[in-house]
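This view holds just a subset of the chains, kept in their places.
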Amino acid sequence: MINKFIKYIGLPLGLSALLPVFSFAQAAVAAAAPVAAKPVPFISAGNTAWMLVATALVMLMTIPGLALFYGGLVRSKNILNVLMQCFILTAVITLEWIVFGYSNAFGSSTGALAPYIGGFDWAFLKGIGINDVSPYFISQETERIPHLVFVLFQCMFAVITPALIIGAFAERMKFRGFLVFSLLWAIVVYNPVAHWVWSADGWLFKLGALDFAGGTVVHVNAGIAALVIAVMLGKRRLPSGQHITAPHNIPLVVMGAALLWFGWFGFNAGSGLAADGLAASAFLTTHVAAAAAALSWALLDWFINKKPTVVGIATGAVAGLVAITPAAGFVDISGALIIGLLVSVFCFFMVSVVKVKFGYDDSLDAFGVHGIGGIWGAIATGLFASPLIQSAYSGAFYGNPKQLGIQLIAIASTLIYSGVMTVILFKVVEKTLGIRATEEEEDAGLDITQHHETAYSDAE
Amino acid sequence: MKKVEAIVRKSKFEVVRKALHEADIDFLSWWEVKGQGSAKQGLIFRGVAYDVNTIDRVFISFVVRDINVEKSINAILKSAYTGESGDGRIFVTQIDQSIRIRTGDQGDEALYDKK
């Protein structure tokens, strides 16, 4: 009978069952540290519950969060185009991710390519059973989530990254060109960079680059692409001498920013892949950094331009969320406060001085907020990572200056790779499909010319 | 019959309306327009303060008997005034014909009831 029993439970368990005195210990500490034999990871309902929600929250960030944030900022003749871009990316990148994106980003390949890109083993999620545990985990080695939840959680990151770039070329891009460019960019830029930083085989991962929830992979990556496109595409046709357009609907901007803040709890506190103390800490740093950056931008507005603005505080909150993203699971409150307070200073300076001076038209400041905020966050992670949060990781201010160097390498390689590939992809699409809307289309608005719809209608 | 059209500050509209009411002008139509003139409006967007010369205004339009033109103009002049750039304009035009749809009344009869 014991034999039969062993067959069911597996040898390791069976063996220890011979030692009744241990039985209690095992049971009592089941939730704590494993004794002796490496414990078999299993699906924890608690962690899974949190990660299902976190996944949904990250989707909410793109539609409607980012869609409204960007959509409220453009002129009323272009809002549908922005909403459409966010919506179709959600659809297209999801399919790309399932078909091979996930496999490229998080799968393994062999040979020289292994550190740079995954293979196609997980194409169509082949071989991933619904009860398989995720091979990826952060703080909870045993109490894992289903592999499929990890696939989905990461899917939402793959969706939002190209969507962030929309801010740079809003109000002047042909829809067809946009769509093809974005899909190619997701495949050629996003998937490899995610592999570098987050895959177990990735060269930046192995180097020790720290990026908790996507400072480099998401924000620096999208930010530099945004800058490149803004420059290559040229300025919008605005009335002469004008480089600013008033947002057509600021309540939508606020709604979008608030939903981004809300969703970002999933983004950052979900990136530990468990509902534990680390998630709590990441939630806290996220909330504090967003609050600090929001206030900091409002104060800058107040001191420099005499009035605190709504678009300003919303932009500050987003900048704070961007900056804390790579650091969320590594820094403590003091780190979060400094990251948040300073990011608004950098971004404010970028969008109100540098952009104006250089005269490129980053319509909605995708580079100014995500690029600059992401770079600052990635650097700050190298400075403020505290061993009290995750004992294995320290930044320069905690005696590990090397980390700062690694962070700089990660930033630089992302800037270069994403920047160069964006130039190439842009040229390819421009030459083949055309990428800039005609003057007539731009004047009439992209809603009516690209989609044959108008956002607001009083007609019977 | 004359049509009186006035372009006034949005913030003054209710005051003008009250002044017109006190001048027995209780029939009018109005809508929001954008105006460009000598006035500027300061705005801020992401750290950049800028001036626009497009300003929200209210356009008021009503038709009155000739006899009431002056008092309605005076009512507007007094109530819409601030003394700062942007107070607006009043224009008066001749009207050929007026008809009240409900009653079919024409001419002066079609206008407001109180003398």
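The letters A and B name the chains in turn, as written, and every chain counts its residues from 1.
Assume a residue touches a chain if its C-beta (ideal position, glycine included) is under 8 Å from a C-beta of that chain, and two chains touch if they have at least 3 such contacts.
All figures in this text were calculated on a predicted structure; none of them were measured in a lab.
The formula for the complete complex in this structure file, using the labels of the chains on display, is A x3, B x3.
We adopt the following convention: only the chains that are shown with their structure count from here on.
Here the spacing of subunit A and subunit B, counted between their Cα centres, is 52 Å. Those residues of subunit A that touch subunit B in the shared complex are 244, 246-247, 300-301, 304-307, 309, 311-312, 315, 348-349, 351-353, 356, 365. Within the complex, the subunit B residues that touch subunit A are 43-50, 52.
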